[in-house]
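A protein chain is absent from this complex, but the other protein chains hold their places.
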Amino acid sequence: MSESNTTKKFMFVNRKPPHGTIYALESLEVVLITAAFDQDVSLVFMDDGVYQLRKGQQTQGIETKNFSSTYRALDGYDIEKLYVEKESLEARGLTEDDLLVDVMVLDRTALGALMNQQDVVLSF
Amino acid sequence: MKFGIVINEGPYQHQASDTAYLFCKAALAKGHEIFRVFFYHDGVNNASRLTEPPQDDRNIVARWSKLAEEHGIDLVVCVAAALRRGIKDENLARGFRISGLGQLVEAGIQADRLVTFGD
Partner (left out) sequence: MLHIVNKSPLGHAALDSCMRVGDGGDLLLIEDAVYAATAGTLFEPLMRDALNRFKVYALQPDLEARGVAANLIQGITVVDYGGFVDLVTQNKTCQSWL
């Protein structure tokens, strides 16, 4: 499906919580399509964006799609670079055990350095 | 240089579309190319030709149409976001076209820089 031979480093920075707004869901859509274009994809979860990965989300009561299971499916699309900012996780009283998927936890300095290496950064 | 632009918010509600427009004008004045403007989320509302602002206000939609016409800019509206919000071919303003998210990714690949305007 790639329309170009160019491979760029795409980073998706997710800073908003799920459900209150559509951004988390849309981010997943773009992530999947970017992977289909054979680009180098990484996802960052920081600030309230870490709540996107929280276990136990049940959306029946608010009558919206529960897309949290999609994070578990990313692996199947070879999307394996999921980074969570350590400080954001700690500020919310969360640990890796509270998250739906395996992630790499980076401190703010390591995360900032990683951002600097990207070609395209999309914020959601 | 070749720019890709992403607009995430609708007109009049948020400054994003205004800032993006003024950025594009400045880029064009400097001899840069606007490869594509991608309208996403509520940003798809920038493409409705049914928009009727009061006479003493700027016409954000018409302004985009005019800029696209003058400079051959590809104005792409995200299809899924558009259909959810009632933006269809029949009420699409001049110069806009509806297409998929692949157009956003392609802009990221093809353009030298991708700049996002949103909330």
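Note that the chains are named A and B in the order they appear, and that numbering of residues resets to 1 at the start of each chain.
We take it that contacts are C-beta pairs under 8 Å (C-beta built on N, C-alpha and C of every residue); 3 or more make two chains touch, one makes a residue touch a chain.
None of the values given here were measured: they were computed from a predicted structure.
The hidden chain, counted over the whole complex, makes contact with A, B.
Residue positions on chain A in contact with the hidden chain: 13, 15, 46-47, 85, 87, 108-109, 111-113, 115-116, 118-121, 123-124, in rising order.
Counting the whole complex, the residues of chain B in touch with the unshown chain are 1, 3, 8, 15-16, 19, 22-23, 25-27, 29-30, 32, 112-119.
Keep this in mind: only the chains that are shown with their structure count from here on.
For the pair chain A and chain B, the distance between mean C-alpha positions equals 25 Å.
Chain B contributes residues 6, 40-41, 80-81, 100-102, 104-106, 108-110, 114, 116, 118 to its touches with chain A in the complex.
Residues of chain A that touch chain B in their complex: 3-4, 6, 8, 10, 22-23, 26, 29-30, 33-34, 36-37, 39, 120, 122-123.
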